[in-house]
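Left out: one protein chain. Kept in place: all the others.
Here the chain labels run A and B in written order, and each chain numbers its own residues starting at 1.
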Amino acid sequence: MGRDEFLFLLIGLKWTVALSAIGFVCGCLAGLVIALLRTSGMRPIERATAGYIALFQGTPLLMQLFVVYYGLALIGIKMDAWAAVAVGLTLHASAYLGEIWRGGIEAVPRGQTEASKALALSYSSRMKDVLLPQALRISLPATIGFLVQLIKGTSLASIVGFTELTRAGNIISNQIFQPLTVFGIVGMLYFIMCCPLTIYGAYLERKFAASAR
Amino acid sequence: MNYTLDFTPVIEGLPSLLTACLGTFTLAICGMLLATVIGIGGVVLRQSKIAPLRWLVIVFVELIRNTPFLVQIFFIYFALPLTGIRLDPTPTAIIALGINGGAYAIEIIRGGVQSISKGQMEAGLALGLHKGQVFRLIILKPALRAIFPSLTSQFVLLTLTTSIASAISAYELTSVSQRIESDSFRSFEVYFTVTIFYLVISWLMMRLFALFSARYFAYPVK
Partner (left out) sequence: MNDIATTAGNTHPMISMTGVEKWYGAFQALKDINISVAKGEKIVLCGPSGSGKSTLIRCINHLETYQKGEIRVSGTVLGHQAKTIDAVRREVGMVFQQFNLFPHLTVLENCMLAPLRALKLSRQEAEGRARQLLERVKIAEQADKYPAQLSGGQQQRVAIARALCMRPQVMLFDEPTSALDPEMVKEVLDTMIGLAEEGMTMICVTHEMGFARQVADRVIFMASGAVVEEAPPAEFFSNPKHERTRKFLGEILGH
């Protein structure tokens, strides 16, 4: 495999990073809304968000991307493949992160809510100043774990037809007929992105577990 | 918005979609069994006295957990023939799913074994039971119970991951739906319907695990 082929992979890598970043940032914002709705205390809203989460956790990411991709076209929104994938990943991430943070919010001891209510804090202040900081801290390891899952998930954009790292690998592999070398390198590139995050997540988990004792 | 939904091709393809669900189940169940075997074997090696064996397991687990399944399945698809093993896409997919799920199972099962207090082991030994008996009769069931929720969600995830096996055209729901889609161009209708199918499949899987858990782990804990 020559220099040009490797450069082509790196361009694919750039798009993988971009997709992951967009999916994660937008997913965080939407996920926060989902988590707040899921813990709002209003039954119908909680039910609806629970259904939303179950829908995304009960179907393959690949199908989600297909449905969003063709569904957007259907309602007349013309989009590039990459934008459609970004929307799909955002929705996917919002459901998973929403569920992770719901767990975090519910893991904060009840007394915290009661104490802040007793101090006459408003809902927004109770969330922003008391509950969320603690909830996000508790769920940080799981959040990082999901980020790794999301980075790996971007590889499915290749099936929808967008040239990110994995599809770049497919193209090169078809050109030079060295699939093992190419997919070996592609795998290593993913590994280099994900492994530090995994290690950091595991470190945080150990740290929190130790301080909880 | 002058598009009208047309589910006719989906309805015509229903028989082949439903049989394809069996393909998905086959991939999922075989993948889980292989993953469980790899998981238990990996945990045993991970506790081995021989350090290189332990490192091997750690490297395996981290390599698998930090790369996409799609890349793994391509790699295995191309690598198997080089080792002289010629397999159809479907068995290849099962191997890939088993290897992928196995890496996660190793970590989960290891956590379960560690969650059983040392006192349980010692109480068994003090009663004159052998190490193997202690593991089988005393450690195994509580350890399985402790990890069963995470094992369930991991295996539901594995079930959903089978859809990626369509990339090497293994026989399962996604690849069959892609065929119907490319024949009919009714992309949204086909994928929407198949998404519902997957929802039902993963729900069934969860029920299955819950039933097993209710039967097998019926003892109370504090």
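By definition in this document, a contact is a pair of C-beta atoms (placed from the backbone, for glycine too) under 8 Å apart; a residue touches a chain by one contact, two chains touch by 3 or more.
Computed from a predicted structure; not experimentally measured.
Looking at the complete complex, one finds that the omitted chain is in touch with B.
Residue-wise, the contact with the chain that is not shown comes from B:Leu127, picked out of B:Ile58, B:Ile85, B:Leu127 or B:Leu211. Within subunit B, the residues in touch with the undisplayed chain are 117, 119-120, 122-130, 133, 137-138, 141-142, 145, 217, 219-222.
In the analysis below, only the chains that are shown with their structure count from here on.
We define each chain's centre as the mean of its Cα atoms; on that basis subunit A and subunit B are separated by 21 Å.
Of all residues in subunit B, those touching subunit A in their complex are 1, 3, 62-63, 65-72, 74-75, 78-79, 82, 156, 160-164, 166-167, 174, 187-188, 191-192, 194-195, 198-199, 202-203.
Residues of subunit A that touch subunit B in their complex: 55, 57-64, 66-67, 70-71, 73-76, 148, 152-153, 155-156, 158-159, 166, 169-170, 173, 179-180, 183-184, 186-187, 190-191, 194-195, 198.
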